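Scroll down for the structure; my scribbles are underneath it.
Chains shown are a subset, placed as in the full complex.
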């Protein structure tokens, strides 16, 4: 009984810690007597049969590396009946009886359609820097991404302080403001604009005005790319319109937030979840995402994993204002 | 009503994030209309009256800095009646009516004796890299310290891989193995020796032997300084005695683990707890330590804050063995 | 005889290591029995009399900090007769008899006009990340800026490898390609576009085409902001026009390149040049910039310090092509 052959893939945007998760899955699978196959380039590679058997040594010395050795891709073909049929045929060709899927909500949504058509046990891992999934307190890559943003904003503050400048820094987060919120608090940002709250640009401008009057000459605004008012360019436009004499600069941190060596927290989380995923697969607890809530491993059915953000406590917003004063 | 003047001090070993906590306390206090006094060099400075009023700008641009701008010290004098009397006199001289204490269990134990004699409201913050306090999931500085250890061990692995060497790396943790456990898992250590579990050195040596036979030529042992078997020197002695031909090196990471710019997690934790501490002081919720459990702020009476570690789950130990295979 | 009171200022764009230079100037001056005055915000602060006496302890613990504690600014007023007169009056008010100027070519050009009108001994230090000054092999801040760019591009490569993407990364360098050239070589960039060489966009596109045919799917172009063809947006437009199916992303590293803790090389260079500048001032060797050429301290008259770049050796360009193959 039990699964003899399992496959693993990474899908969607890459995030730091995916390699640590791959390592955990491969080694746990092998320790359970399974053969573990690496499926390259996500669902697209599954369709194309880009699949290879993985040995223990294939995952040596990768726990500390950014990116994903299995590569990742978005696949439109996998959304078609034909694509899914091809993907399933690839799995059958290799005798793959179970899957570990690492990615974000798109990864699991894609999976749900597939599993409605083809019966194959699967367990998911939350691999995304955005921390925008229910069923887990942290996603693999979030901790590293925030630290990367913080290191960048610290550098920007050096030059902002030297020049008495206002900087508008845009961080990643299309639908969730967690990176902005946490990097903003951690860098002592004077203001933080996130999708979870309605941005009142006049309030933002009034706070700049008040600071200018008090001779607080350095001002850093952290803006989530998905803020409801707009990105850093839109904010800059408003600021310049109101304060034409201010020395305003814009910085879009961009893709550096996805890469880099993962933090300890992301490596440990990835290791725990990878181990838990294969154990769940072995034990028949499938079609679920393995997450961590309050320190415990928790399994949430794929169709209940929702992309979303929790409301930001008003207390936290009060604190931000007070601490930036 | 309410407190008009409060004092803040850091005590015991320094930890990254203490400055972020000081900033939060000073700014929150000022926003509540209080005067906030910095007490330098912990209880010793309190005794000596090394106290100064702090302005908002005194804590500008310190959120990202290691160490503590208030300095810290251990004070034997504070354990005497005479010392405590002098300390109280200093507080009275400045009209300080409340205290925020940042430190480890020694900081709070010292406080309990003091408060038995002198009535002064106080709230504590857990500032120690060791994460060895009840009443909070994380202590300020732990996250940074583990990341520092991880970066160092990653570097050691580079050279271990180049030379096929066995490295014994000693990390901090006199009574708790959390730094060792987390940095060990994060670096893919082949073995982790911690005070929470009984170290069977023969088991450790047998695992080295097994790896050598399988031609797994790189081996990293992470040892907590407080492991029951001994520190890295003791472990090295045993390894060399059994494997005289092995290329064995020892590395004691030491004080680099205390310093450095704090991670986002430590800065956010310090900010939240500093804000919470002053709020609690204002609201009369005192003689407690402010901690964070499952994401929520929790207050634990000083006399219930226990230095200690929770048992390590056997599951986690299984995982470590499997992933290092 | 000799100078009793000297002033120090930083001017133009800030660069990492300016604080190390300030520290060296202040401490060397004091060791020579001088009083050293900090002039805040460059020439603008000189005009406004924003000047204060500096003590040894004012420069404690700043050698490792980015930015400049003296702040920097660009001053249009200093280009006017009236501005220069006010500036000179400020110096006379404090009895300042000599100046140390830290900045780029604009800093020294501004100085030359001033010195034609007012006699005051001065020595300059090359503080700019661009390394675009004659009279020195390295400028203070260049080494750090390149390392910052390299760390960012390494992170971008992680995600480029994960997705098989083409990235166009724009680094600083309005007139000089040194940051682009060195970060590009160091990151194994597939192509490097710099102002020193004529960019033939068709060549660039043909190399992408050739790589695509060889299935070399990751491609990183490093572009100096001042490249003759244009910045990253212009290059992206051309790439997308020719290869509409390619997954192309753009990243402008921006101001993170100015900040951060200086590298050892920048700190040592700043320390040596700061010490040399004050020594030259004391010895009457003035109206020169102190630079380092082939490891030796060299003094170049202000009017011979030219903004410019040396031609790039064709050998180096050959090497880049070969190594990226």
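Chains here go by letter, A, B and C, matching the order in which they are written, and residues are numbered from 1 within each.
Everything below uses one rule, namely that a contact is a pair of C-beta atoms (placed from the backbone, for glycine too) under 8 Å apart; a residue touches a chain by one contact, two chains touch by 3 or more.
Just so you know, these numbers come straight off a predicted model, no measurement behind them.
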Per this structure file, total copies of the shared sequence (3 shown): 4
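The rule we apply is simple: only the chains that are shown with their structure count from here on.
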Target chain C, source chain B, minimum contact steps: 2
Farthest chain (mean CA position) relative to chain C: B
Classification of the chain A:chain B interface as same or different, half of numbers criterion: same
Centroid spacing, where centroids are CA-atom means, of chain B and chain C in whole angstrom: 39
Inter-chain centre distance, chain A versus chain C - centres from mean C-alpha coordinates, in Å: 35
Between chain A and chain B, centroid-to-centroid distance (C-alpha), Å: 28
Multi-partner residues of chain A (at least 2 other chains): 154, 157, 161
Sites on chain C touched by chain A in the complex: 10, 14, 16, 18, 41, 65-68, 71-73, 148, 152, 154-159, 161-164, 167, 249, 251-256, 258-260
Residues of chain B touching chain A in the complex: 23-24, 27-28, 30-31, 56, 61, 63-64, 137, 143, 146-147, 149-150, 154, 157, 161, 182-183, 185-188, 261, 263-265, 267-268, 271-272, 275, 294-295, 316, 319, 322-323, 325
